[in-house]
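What follows is an incomplete set of chains from the complex, kept in their original frame.
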Amino acid sequence: MDRNDVTEKIIETKIRRNITWSKVAEEVGKSKEWVTAGCLGQMAFSDHQAQVVGELFDLSPEEIAMLRVPPFRGSLPNQIPADPTIYRLYELVSVYGPTIKELIHEEFGDGIMSAIDFDMSITRQEDPNGDRVHIELSGKFLPHKSY
Amino acid sequence: MDRNDVTEKIIETKIRRNITWSKVAEEVGKSKEWVTAGCLGQMAFSDHQAQVVGELFDLSPEEIAMLRVPPFRGSLPNQIPADPTIYRLYELVSVYGPTIKELIHEEFGDGIMSAIDFDMSITRQEDPNGDRVHIELSGKFLPHKSY
């Protein structure tokens, strides 16, 4: 048994019981973005959080223990994701990656947007031409320094 | 001569003359995100826009003509980008891709966030613990339909 097995069990149970991620997030008391990532094996839960998730998904004590361990992150089966919903994100990196790099450097100087000191939100943006998915990414700017 | 040659010339001239992307965007009359992407060979300019860009970067009529043509998009030299600033975006796709997919489906049903009917903005988010890079992505939701 490893963390992937726990993830698969969570997904199966979610489908069988029709649990929503929003509901899980509410119970855990954190954002739906972070909690979903955790349930998909990308974040480590605290003791209490793991307990809550475990109860919602009928996990064993061993499985709950797994939820508290820093996971081996990375959730794509291929370097270039095949699923269209996820591929569009990769395409944005491909098309806009150097643009984002240029504009970060123009505004902040040499450095990166942290992917660790980071948070994200996904919301519905109502629009008469068809609603839009609105994703906000926020990461601390980390400057390159000389030494 | 192809579009890449024009892009390289724009970058060289930008460095030599210390032109900012914001300045180019202002002259073109569009957002800095879209205009930078265009200057980096990822978007097609209108006749007028191409003219403005051409003057700013001393382009020849042939080079200006190139700016109006729908480009062969994709600006990464490798499938997994090596540059740390761009890699962090790829890492977000790797860590959060399936999470974003789950939450789009939970909110909207089966479908994708369009990467074509799409806009983006990058801003500085002031923060006492260190300013943050704030990226907003907005793409039309496109539902999968049966037929």
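Labels A and B are assigned to the chains in the order they are written; within every chain, residues are numbered from 1.
Definition applied: a contact is a pair of C-beta atoms (placed from the backbone, for glycine too) under 8 Å apart; a residue touches a chain by one contact, two chains touch by 3 or more.
Computed from a prediction, not measured in an experiment: that's the story for all the values here.
Because all chains derive from one sequence, the complete complex can be expressed as a copy number, which is 10 in this file against the 2 shown.
Going forward, only the chains that are shown with their structure count from here on.
Inter-chain spacing, taken between the CA centroids of chain A and chain B, is 23 Å.
Within the complex formed with chain A, the chain B residues making contact are 20-22, 32-33, 36-37, 40, 42, 73-76, 79-81, 83-86, 88-108, 111-115, 118, 120, 122-125, 127, 129-141.
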